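To keep things clear, I will list the structure first and then write my remarks on it.
All protein chains of the complex are present and in place, except for one that has been dropped.
Labels run A and B following the written order; every chain starts at residue 1.
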Amino acid sequence: MTDSSLPGALVADAEHDVMDVLGADVAVPQPNRFSDGVKIVLRFVAVFALAMLVWELVKFIGGTPWRYTTAEGALFDFTWFPPFEFKIANDLNMPHLWDIFGALIQPAQRNGPPLVNVLAQAAVVTMAAALVGFIIGTAVGLLLGTIFAHSPLLERSLVPYVVASQTIPILAIAPMVVVWLKAGWWSVALLAAYLCFFPVTINTLRGLRSPDPRALELMKSYAATTWATLWKVRYPSALPYIFTALKIAATTSVVGAIIGELPSGIREGLGGAILNFNQYYAIVPQKLWATIIFTAIVGILFFISITLVERVMTRNMRKLES
Amino acid sequence: MASPVEKTYSDRQKAPSDTTRVSWLERVRYYLPTALIFVAVLLLWEGLVRGLDIKQFILPAPSAILDAFMGSLAQMVNLGIYTGTEALGGFIIGCALGIGVSLATSRWTTARETLLPLAIAANSVPIIAFAPVMNNWFGVSNQFSKMAIVAVITFFPMMINMTRGLTLVDPSALELMRSYAVSEWKTLREVRIPNSLPYMFNAFKVCSTLALIGAVVGEFFGGTRDALGVYITQEAAQFRFQNSWAAIIIACILGIGFYLLIVALERLVIPWHASVRKTEE
Partner (left out) sequence: MSVVSISSVNKVFGKAPNQTIALQDINLAIEPGEFISLIGPSGCGKSTLLRIIGDLISPSNGVVLVNGKPAPQARENREYGIVFQAPVLFDWRTVEKNVQLPLEIMGQTPSERAARANEMLELVELTGFQKHYPYQLSGGMQQRVSIARALSFNPPLLLMDEPFGALDEITRERLNAELLAIWARTQTTIVFVTHSIPEAVFLSTRVVVMSARPGRITEIIPIDLPQPRDMATRELPRFYALVTQVREALRGGESAKG
């Protein structure tokens, strides 16, 4: 992920050092990364399972009466009158999970492909914009963070704005960006990038400042160039910081892409789908819920990918974590 | 002895904050480049718009935005109050729930260790996608629908940070409390909660930003014209950008004000913490 952000001429050197960081030839026993990855995925499965359980439990206690008779095509007879009646838990506000999953295999529109296909395509559109935004945002963030770390004057004059812009609801400018860039796919990606670069800039700066002062003295005692110090000490030390930011940026890029689609009139992505199905919520709420589930999955996919890359790249830095 | 190199390196960037020792003039000089950039950007913006004759509906000049802002100041203030209420209300609900849950689980290691990873996982979901659902649940024009989405968005970072603050305690401090044979409750009050305060304020800072984003974006999905998000979208759709930008100024003032309020509160509540302390020694 980080290589893609490097200026072309530097890639060779960078690769070499990234390999250093990766510890290309390792003979010592390594923590089992496979089980690590499985654990992360399982964690998300658990979140989903738990959420679904709570969901149906709430409906069981206070939802619309459950009526399933074989006459209406159900596989079994079942009727249940919940003891309470919560407005939130009725079938309009919280459709049954099986209705939501059922909606996925039914056509999204009359004679059209099933909803799951439509949403999968929308997810690809949104993911592409989010990914491009993530890459651009990360690249800009790494570059700015590196520049600020080496230029006190620039840091002093510009970083207050980076911080200030984090405290303001930057998404408010989304409608403007979309109009400037002619409501295209790129405006969505750019908005995602814009949201990503803040955390990456700040954490790169922090990370590059994080090495033990004596490690920097050591490099000075070798009369090492700024460049060598950057690649051999500062970037490796900054990795944990950078990955923290990348995990934030992963989620933010999806948020940015979805919100970028709202005012842009782009209807191919998940944001468009949310707007679209939101209009029919009163009739078929399960379509909006199905879209939200897809959105959640996209966000989680991004997050998991970054977490796994982090595990691989910082696996020799266990000591730092503990 | 503080290592001289540590001093020259890490303190290089520190703003002269100690008012008793550093003169007013020095602070002005320190922040001068920052201020100059601000003025330069505004001048460049104004100059470009005028020089290149950029149409109002593409990019309004700062002066036009200021005119729009001052021209409808009362309306702008109302927009700010309306959306600010939503953000603050949701912030209070979400943070209270987050703090409550982590306090309730801090005693039970199992509950904590199950919930924390789940919260981290849930936090990676683009929660904002739930905004239209909240609008449907509580009514588009009901301010509570925006408070609800803000509450959900702020809940997770609050809970994650608070739980960390309550658990990442110096083990010897816990042993000390144990040696005094004090109750679990007393340990919570004397050790865990004070330890969690810096984490709590960090979460407050993150959540203050998230709260405003949540409220404004929730309004993108629909609401009354009293709301910032609705106003910005509608004015932009009709190419009255100077009005949108004027509303964004209000959003910025809200955001920075909210943030500064928390920083001020932090200085008041935890003056002993390193992030707040003014002098390094």
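Everything below uses one rule, namely that contacts are C-beta pairs under 8 Å (C-beta built on N, C-alpha and C of every residue); 3 or more make two chains touch, one makes a residue touch a chain.
Because the structure is a prediction, the values reported are computed rather than measured.
Contact with the chain that does not appear here is found for just one residue of A:Trp98, A:Tyr222 or A:Tyr280, A:Tyr222.
Considering the full assembly, A:Val233 is the residue among A:Ala122, A:Ile135, A:Ala149 or A:Val233 that touches the omitted chain.
Across the interface with the omitted chain, chain A contributes residues 20-21, 23, 25-28, 212, 214-215, 217-224, 228, 232-233, 236, 239, 314, 316-320.
Heads up, the rule we're going with is that only the chains that are shown with their structure count from here on.
Centre-to-centre, using mean CA coordinates, chain A is 20 Å away from chain B. Taken in their complex, chain A has these residues touching chain B: 43-44, 46-47, 50, 88, 93, 152-153, 155-158, 160-161, 164, 166-176, 179-180, 209, 213-214, 216-217, 247, 250-251, 254-255, 258-259, 262-263, 270, 274-275, 278, 281-282, 285, 288-289, 291-292, 295-296, 298-300, 302-303.
If you check the complex, the residues on chain B that touch chain A are 3, 5-6, 9-10, 12-13, 30-31, 33-34, 36-38, 58-59, 117-118, 121-126, 128-130, 132-133, 135-137, 208-209, 212-213, 215-217, 220-221, 228-229, 232-233, 236-237, 239, 241, 244-245, 247-248, 251-252, 254-256, 258-259.
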